[in-house]
Structures are given as structure tokens and as C-alpha cells.
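The complex is shown incomplete by one protein chain, all other protein chains being positioned as in the whole.
So that you can tell them apart, the chains are marked A, B and C in the order they are listed, and the count of residues begins at 1 in each.
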Amino acid sequence: MAPAKKGILERLDGGEIVLGDGGFVFALEKRGYVKAGPWTPEAAAEHPEAVRQLHREFLRAGSNVMQTFTFYASDDKLENRGNNLQFTGQQINGAACDLAREVADEGDALVAGGVSQTPSYLSCKSEDEVKAIFKKQMDVFIKKDVDFLIAEYFEHVEEAEWAVHVLKSSGKPVAVSLCIGPEGDLNGVSPGDCAVRLVKAGAQIVGVNCHFDPTTCVKTVKLMKEGVERAGLKAHYMVQPLAFHTPDCNRQGFIDLPEFPFALEPRILTRWDVQKYAREAYDAGIRYIGGCCGFEPYHIRAVAEELGVERGFLPAASEKHGMWGSCLDMHTKPWVRARARRDYWEKLKPASGRPFCPSMSTPDSWGMTKGHGDLMQQKEATSEEQLKQLFQKAKVNI
Amino acid sequence: MAPAKKGILERLDGGEIVLGDGGFVFALEKRGYVKAGPWTPEAAAEHPEAVRQLHREFLRAGSNVMQTFTFYASDDKLENRGNNLQFTGQQINGAACDLAREVADEGDALVAGGVSQTPSYLSCKSEDEVKAIFKKQMDVFIKKDVDFLIAEYFEHVEEAEWAVHVLKSSGKPVAVSLCIGPEGDLNGVSPGDCAVRLVKAGAQIVGVNCHFDPTTCVKTVKLMKEGVERAGLKAHYMVQPLAFHTPDCNRQGFIDLPEFPFALEPRILTRWDVQKYAREAYDAGIRYIGGCCGFEPYHIRAVAEELGVERGFLPAASEKHGMWGSCLDMHTKPWVRARARRDYWEKLKPASGRPFCPSMSTPDSWGMTKGHGDLMQQKEATSEEQLKQLFQKAKVNI
Amino acid sequence: MAPAKKGILERLDGGEIVLGDGGFVFALEKRGYVKAGPWTPEAAAEHPEAVRQLHREFLRAGSNVMQTFTFYASDDKLENRGNNLQFTGQQINGAACDLAREVADEGDALVAGGVSQTPSYLSCKSEDEVKAIFKKQMDVFIKKDVDFLIAEYFEHVEEAEWAVHVLKSSGKPVAVSLCIGPEGDLNGVSPGDCAVRLVKAGAQIVGVNCHFDPTTCVKTVKLMKEGVERAGLKAHYMVQPLAFHTPDCNRQGFIDLPEFPFALEPRILTRWDVQKYAREAYDAGIRYIGGCCGFEPYHIRAVAEELGVERGFLPAASEKHGMWGSCLDMHTKPWVRARARRDYWEKLKPASGRPFCPSMSTPDSWGMTKGHGDLMQQKEATSEEQLKQLFQKAKVNI
Partner (left out) sequence: MAPAKKGILERLDGGEIVLGDGGFVFALEKRGYVKAGPWTPEAAAEHPEAVRQLHREFLRAGSNVMQTFTFYASDDKLENRGNNLQFTGQQINGAACDLAREVADEGDALVAGGVSQTPSYLSCKSEDEVKAIFKKQMDVFIKKDVDFLIAEYFEHVEEAEWAVHVLKSSGKPVAVSLCIGPEGDLNGVSPGDCAVRLVKAGAQIVGVNCHFDPTTCVKTVKLMKEGVERAGLKAHYMVQPLAFHTPDCNRQGFIDLPEFPFALEPRILTRWDVQKYAREAYDAGIRYIGGCCGFEPYHIRAVAEELGVERGFLPAASEKHGMWGSCLDMHTKPWVRARARRDYWEKLKPASGRPFCPSMSTPDSWGMTKGHGDLMQQKEATSEEQLKQLFQKAKVNI
């Protein structure tokens, strides 16, 4: 029998770096298993081989956490706006746990059960109703005996607190991450204040994920850390940013960028951008370092390679890579072999190949958040008439 | 027993559109199974589950051809410059055939055995020596009974002719595609003349793949078609371009761009770029339409969706997609639902998010081709001294 | 005899818009009469016809103020770093007053005598020494009976206060403008605090000029206005920004941009950018609106045209222009006549024509200000050895 793996808190308390995984919904959307719009994870039950393969690629790239593919797998989201699925929430959450465990056991990874923000909260449902939704997912995670829990992708600290309250009741370690930037949550609560509230709610690990690029996310977690330390509290910190450059975002993050979600390609981070990020996150004292939407296995490998000295080893996938492009010494063309060096890749300013496109965009900025009528969700599909009104609104807003 | 599938020529002769697949070496490099530099396909034997999964994703996206993952799988390339592999060429080629067949049989796809240009030709080996290399791969393909053969990624029409000569001897249909642009092959033979020579050599399908973006590739195939028709000959046409914008390429193609191969992200095509490409290729009379490096499953799905009316059906992966972004009508945020329309995505000029980067680059343009001393290959790894000379040369050339 | 013109305060108190002029040093550098580097105004004495012509162009464009061409005309600056001139400070200041008066009397313009920051302050000379320098220039202005005085282009509020103290002693109205952005002066004094100090020192008009683009400058003056109003004080406000886009500036302003001063062309404002600026400045409650470096006569005309309704008339130079491009209805080519409309020019996003260049730069940020040894000035020319050290430093700082 294999020796028990060290738990998440044991690792972090011991000063280890924990590598998160990358973004499942974006990666699997491109592979053909997730629908953009609803972004629900039925593939865990529907196409387990595809989800398993992606887990394996992240494991191979160096991830220490197999997060269950349960993003937006709450019952209210699974049946939102006509999203007619053939699997129940329980089936999807259960299948996701099994896949994560199967692959985690192929290496040194833990399984984290994940919940995320709910349409119910956005639609002003009560605290009890929202908590009941989290509880339902958590019950599956507990039954499947995941190693720890993550509440992630919250735009409002209040809802995240509710999630932490629920998850804490399990006795498992709890991590929580908001999808906010330096300006704070959608009600204007600052990153520092958010973090304090979440630590007080019982989370052992706090941070941010999604919605912003690495630079912005690391900056936000720094503000969280400062807030927590100022309050005389203690926590571990996590960061899982987008793999997209978003210098032009407003407080809503990349959702508001006109390119979301089908034209973000020119913004994708190179592996060298990721190495820079990994170093900055590490230098900021963050020890749970991963990625969110856009992070592909090679991006996670780049984190692992940048922190290879600190971690003491390279991941399996580095067998098919060379640090800083050194594998190019095997290319047939001499001018490509001449690029087999750190200096070259570190300084390169990559061209977009798109001379007819700008380098920044203006976010939509409709400026609405929880409580606004347009954010009320519905079980029925969006009607033609509803869409027509939105198209009209979009034109006026330009 | 399932009814026999229609062969490649039967389909093309009947006016059907044949969808190629995407680029394996780039996709699997990002997933952690292929090493950039050598770019060899040992994963077929080493990590079959990863290769099988990628085949499946392309099948699901609409591909009619499962090309064996045998790019650069000639013996001389497999052991070039210290590329020390644990599998023989025969093992890799054989494993690749098995995987392609397995997945092809899950749907309406054919298996194509593929050969590509050799370091031997670049190193001025004789016609007999080069042909013997192609023959060795072909023998495996014949034994595994592939449906047809493709000779692809040739920079010199002469080597492609040799390949066609060898492949024709099998009696299987032969497709051939060069990696050239409108300026012709690296010896300056025009696309029209190249095509005529290849048709005369016996190829039934001619075209281009890799090295250039869709616009450039379609333009090049048009020139081929004009040449063939001017010569009073007949052929089918294929195109499998990069999924990268390359308006700044010289005759060598994207290999010469400073971003190759590790900083091409900002150039990646959106799905809408691909739909435009599919239409242009179709309008140019090309009927074998696929992709090369950079083409991920969602890019192939975009080809299938653009040509859905002409083909009469949508691919399986379209269950997780909506034409022209229509699936966004299920998004929780109203301003994102407002993007659920063709008009929006068709007109969008996506920002790079990189204000410190240019939109075009200057290619390296060392200007050497077959026969140049620096292009002689070697079994031993590139030495430190050899690298040092190249780094020096690169600085001088700036 | 012509009726006496209304004074500057009479105009502003009466709610009139006062149009400043544009930037003399940059415009005359391009015309061949000012040397970049020293940027001194000896042309007033050396080539009066060139200075007179530029005054006339601004008058014709709508300027209500002929500012004496006495920027950097303090004695310590005129002989700084080997700037060997054939005219004394008194000659230059006197000639500049004569030219300004001559042209002002051709229309409805006032003459403003101007002083600016001194190398003496940067070199840590005493308050008395610095004040004596301002006094020397002012004595000429008083003798020539200018209409009011401007102390402009100060990076440190302290030196500006000293200037205001001196100028106030004349009994003439005093305007003062700093070359700072929203982050405040180089010692970190906020715009609001700067403005309060300057109003308390006796300035009737406060604002900013130079160093930043219109958006940044208007934002800074707004902060000044808020500060003054919060302090229960009263003032008029002025703004004279660069005619260059500077979204990438740090606190030092455009001096720190790598393009300063010889590659700023791609940043030059169009006339439509200027109209947007004029409207924003007006809406912010600023009534003294002009330009600084980069502002050519047609930029000032654009201010006059944007505010034509508010001012009740158009300037003389509008005879050779049409509002919002309407004059293009006389072009010989129909597609150019089709551009004779506001809608067209207002929405256009002009291309740079430079696909190999980025859209933003990284400022030098050597991060030194008054008191730093490297900022000590000298009478002798910069030596080869001094330059060599700087070149070396520049390389290290990249």
C-alpha cells in the first residue's frame, strides 16, 4: 500500500509550493466537450475519457491538485436558461470526483472538490437557499472523500463567505478564491477586507482566480495578504489567473472585454509570460500557484519549470521540453537552433500578426451587479424577444 | 458488418468536401507529449492514449481523415542530432497506423499514411537513399492497409516528386502537399510548375500545408490549380494551412519568424478567422480542406460549421457549440448574451492585450537552402561550440 | 485709438473662454530655429520673422494670448552646458515682448510674459538666488508693459511658489501652471495641495501645462479644482497639454518616454483628438484652454472650432477649413467627398502605418529629482567622459 500523501495544509505549512492545475472549461470547450455560454461540466459524466486525459496532462505537467471538474455544477446552474442536460447534478459531481481521484492516484496529487458562484445568488435568493445548493455538492465530495475543498470564482465576497461556512462544516481544509481585481468585489469591498472576512469565516487558504491576467491577480493577492497581516490574522495564499493578457479590463474582468469568449486568442500567454508570472507569484509569498481559463498543460509546465529549483524537481512533461527553449538545439534549421537560449525568449516582444487590429479594447461596462433586473436568471431558454432587446441595448451602449 | 466506406477519390470525384484534421505536433507539444525541436512522433508508441484522444477530438470535430501520426517518423529524422528514442521507426509508424484506424472506425473517416521531407535530402543524399527512406515508412502503411497516402511538408518539389514516385508504387491513391507560398519552392519553382510536376509524377491530389496562414495558402493553391489547368491536366486540390496569422513571412514561412515556435500565441486564428478561411478555400474550388500546425479541434469544427450547409450536416462536437456564438444566449450576464450573433463576431477586430508588442515581425532570412553547409544534419547532438557559433551568427544578422 | 482690450481677469471673471496659444519650442525646432536639448528661445532676437509668423498663425487660429517666447530664457539656462549664445537674456526677453505685442495688436489678444523652471533650482541654489533670476526676466516684462504674467512648466510646487511670489510683486495678474500629472509634483505633493499652495501664494489662475496628454492634464486640473474648492478658495483654471498621446507615461511625463524628443510623431494628436480635448476641458470648468509642445496652429484652431458656439465666433483661420471636414465636399475624388462629415472623423481609429512598432513604450524611470547629483547643472559643455558614463548607465537600466 502506498504511503499516505501529505495533505494540503501539511504541504503549505511546511513551506512547499503547491501547483494548481489549469482551466478545464476553456480547454475542453476547444476540445469539443464543453459548451461556451452555460459552461457546465457534464462532460465528466458524458465523455469521461476526455476529462481524464486533461487531468493526466496537468498531472504530467506538474500539478499537485486535481480539482474536480465541477465548475458551475450546482443544480440551479445546470438547469439555467434551457440548459437541458441528461445527467443529474449528483451524477456529474460524482463522476468528476472519480476521475480526479483516479488520476491523482497516478502521481503525487490531491483531490479538491470545488464549488463556485451560483445563479441563485445573482437572482437574490436567500442565504439559506444558496447555502443549500453548496451543501448538495459538498455532500457528494464528502461521500467521495476528496482531500480538501475549494470555493472559487466568486464576484461577491458575501456569497463566498456563505460557501466557506458550508464547506467548513465538513471538517476538510477549505480554500477560497474570488474572481476580483485590485478594485475589489462587485460591491466595492477591497481585496484586503474580502480576505479578512474569508479568513474569519474559516478559510485556511485565500486568493483569487480567473477574470484577470497574472500581473493583476498577483497584485490583488498581495493586497489580500497585506489586509490579512494588518488584521493580525494568518492564512495561506493562492492565485490561479487567466492565461490571457488583460491590461484593458475594468472591475468586471475579462467577461466585459469584447473578445470574451470567442476571440481571446491574441491575448494568450506564452510559456515565457507564464514563467515571469510564476516568479512574481512566488516572490509575493504565494505558495499555491496555478491557472484558470486559458491555462493549458504547457502553461502549468512552465510554472513547474520556473520553480524547478525551489521545488527540487521537474515534472514528467519536461522530458518533452527543454528549459528556456534549449530543445531547439535539435532543430534541422540553424537559425532556429540559434534560438535555443533564455536570452532570446525572455526579450522577445511577440508580434500579433494582426496589423488591422488594436492592442487594447474598451470593455462593455454595462455596470450592473447582483440585484439588477437584467441579472435575474430563468429556467427557460432566453427568448428571441429577450435577445432582441439585448442586441438593441448593445448598439446603444457603443 | 459495416458497409465499406467510400474511398478518398470516390468522395472527391463525387464532389464531396473532405475535411482534413488539425496539427498533431503542435497540439501534442502543448499537451506534453512532443518535443519541439526534433518534433518527432514517438508519442504514438509511448503515450497512445494521448494520441488516440486527439484523433477522437478531430473526428468529433468533423474530420474525414485520420492522418497517421507519422510526421518526421523517417529513420534518419528519428535519430537526428542526438534524438535518442526508445522506439524504432517501425514501431512508431505501426503504432500510429493502429491508432488512426481505431478512431477512424468510430466514424466516417479514412486513414491516410503520411510521409514528410527528410534530413537526408537536406544533407544532399542521393535520390536512391532518400527514396529508400520513404519506402521503409510506406511498407508499414501498406502492411497496416491504410486507405491512402499523403506526402506532405516538402520545401523542394524535387524531393516531393521522389516521394510521389515511391508512394505511387503501392497502388494506393496519393496526395501530395508542399509547404510553400506564392513565391514557390525554395529553389524558386513556381506553385503552378510544382503542381504540374507533381501531377505528372502521379499524385491525384495536390496542394499545400503548413508554413503560411490560410490566406497565403489558399492563394498558393489557386496558383497551383491555374498551373495544372493551363497544362491541360486534372487534379484534386487540398489545403492545410497554419492556424497562425503570418502576413510578415518571407519565402521560408513561419520557421523564419522570430516567434517560432514558442511565442506564436498572439497569431492564433479565432474560430471566426477559420470560418472565413473555409469559405475562401471552398470558393477557390478546393475540396480537401483541413489544417496544420496550430489547428486545434475547435478550428476544424469551425471548418465543418462554415461548410455545414454544403456538407448537409454538422459534426458531433457542434452539440457543444452554437453557430456564430448563438450558445451565448445561455450566459448568465446580459452583455455576453448580447454577443450571441454572427454580426458581432464577424466584425470584431480582436485586441492583442499587448500594447508593448508590434503587430508584425521581421523574419530571420538567413537565406540558405538545400546544399548549404549549415543545413547538413548529424546524428550527434548539436555541440556547445556549434551552438555558440550560431548564437554569434544570430547577433550579427540582426 | 482702439478701445482698450479687456484684461485677462476681466475676461475670466466674465465667464469668457480664453484661448491660449500652442507650443513654440517644438514648432520652431521643426522649422529650424530652436535647438532641441537646450530648447532656448534666442530666435526671438536672431530670427524675429520666424517667431512673428508663428505668433500670427496662432492669432489667426484663435488664440487670445500671445505668450512671449521666453521659455527657458532665464540667464542660468541660457548659458547652461555650453549653450554659447550671441544674445543676452535681456535682449532675448525684450525682443520676445516686442514680437508678442506687435502681433497681439493685430487682433484681440493679450501679451503674457512667461517664466519657467530654472536649472538653478534643480542645482539646489537658494530661494534668494532663484527668485533673483525670475526677477530679472520680470523686470523686462514690466518695462515692456505686458498684460499679465505666467509662471509655467514647474515640476516642483516649491519653485512655482517662489516664482509666484516674485511675479505678484509686479501688481500684474499672475497665472501659474505646473507640468505635473495626477500623481502630483516630483516630491509627491498632490495636485490639490499644489493648487491650494499656489492660490495662497497669490496666483489668480492655476493649472497645468506640458508633460502629459490632454486626458491626463484635464484630469489633473480637475484634482486641482477639487482641492481649491475643498479649501474654500477661489481661482480660475488653465490647461495647456501636449499634443501627444501619452498613456504610458510615469510621473516624469513625456521626458521619460524613449521617443522624447525626436520620435514622438506617431503620438501627435489629430484635430479631432483636440476637439474632444477642448470639450472635456470646457466641461471640467476650465476656461483658459490652450496647448503646449506639439500644438501647432491647426490644433488651436480645433479648440476654437469646438468651442465656436460657446465663444460665438470662429477664428480667421477657419476660412481655410470646414467644421468636421466639411471642406472635403470640394475634393475631386468622390470617396474623399464621402468623408465630409462629423460621423466619419469622430469614429475613425487612425492606423499608425507602423506594423513593426508597439503602441506603448516603457519610460526610462531613472527616478531622480532635485537634489540628486546627476541633476546638478554646469556652464561647461557635457564632456565626452560624462556622456560615456550616461550611455553606460542607459544600457544597464534597460
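Convention: a residue touches a chain if its C-beta (ideal position, glycine included) is under 8 Å from a C-beta of that chain, and two chains touch if they have at least 3 such contacts.
As the structure is a computational prediction, the values presented were derived from the model and not from experiment.
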Exercise. Just one of C:146, C:163 or C:264 touches the chain that is missing; which is it?
Worked result: C:264
Problem set entry | Positions on chain A where the hidden chain makes contact | 248, 355-362
Exercise. Going by the touch rule given at the top, which residues of chain B touch the chain that is not shown?
Worked result: 349, 355, 358-360
For this session: Determine and list the chain C residues touching the chain excluded from the picture.
Result: 29-38, 49-50, 53, 56-57, 60-61, 80-83, 119, 122, 213, 244-248, 255-272, 296-298, 301, 316-317, 319-322, 325, 327-341, 344-345, 348-361, 364, 366, 368, 374-375, 377, 381-382, 386-387, 390-391, 393-394, 397
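Here, only the chains that are shown with their structure count from here on.
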Exercise. When the mean CA coordinate of each chain is compared with the mean CA coordinate of the whole protein, which chain is closest?
Worked result: A
Exercise. Chain B and chain A are one sequence twice: same or different residues at the contact, by the over-half rule?
Worked result: same
Exercise. Which whole number of Å gives the spacing of the CA centres of chain A and chain C?
Worked result: 48
Exercise. Which positions in chain C touch two or more other chains at once?
Worked result: 355, 358-360
